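Below: the structure, in structure tokens.
With one protein chain held back, the other chains of the complex are shown just where they sit.
Coming up: subunit A.
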């Protein structure tokens, strides 16, 4: 976690020096989510996340060199958290006995497609674990200004039969 923290602080300095262009979305303060997740899964399980992913990449055995090369050459794009349920679908289809973590933030938690992905995953019983990384801010907007109910962890309740 300490390595992740120092990496993100260094990235912040590079961004302010304009050596990292475009957007730079940092994960400092959230390291425990990525590390905690990695502690209980294997490398065969899948994780899919969005653009705030430098530390998640490190958790998956990415190297610092790869992270900085990527950031300084070309900003890594967002993979979609909804694709995570698709990875879980493929794991079930191939009878892999692995799982997928689909990560999303509190900002994305208000999106309709999340509900669609949750519905299909519950309906088809997919090995998907949807993780809301709630840092209370969606880009710049605080959660209570974006959502009627910021208790995002309650979203799954309606799918329990």
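Just so we're on the same page, a contact is a pair of C-beta atoms (placed from the backbone, for glycine too) under 8 Å apart; a residue touches a chain by one contact, two chains touch by 3 or more; residues count from 1.
Rule of thumb we're sticking to: contacts and distances are computed from a predicted model.
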item: Listed names "Pyruvate dehydrogenase E1 component subunit beta", "Serine palmitoyltransferase small subunit B", "Radical S-adenosyl methionine domain-containing protein" or "ER membrane protein complex subunit 1", with the criterion being the UniProt name of the chain not displayed; value: "Pyruvate dehydrogenase E1 component subunit beta"
item: Selected from A:17, A:65 or A:123 as touching the chain missing from the view; value: A:123
item: Full-complex contact with the absent chain, from A:13, A:63 or A:113; value: A:113
item: Per the touch definition above, residue among A:33, A:46 or A:67 touching the missing chain; value: A:46
item: Footprint left on subunit A by the chain that the document does not show; value: 46, 48, 76-80, 82-91, 93-94, 100, 112-113, 115-117, 119-121, 123-124
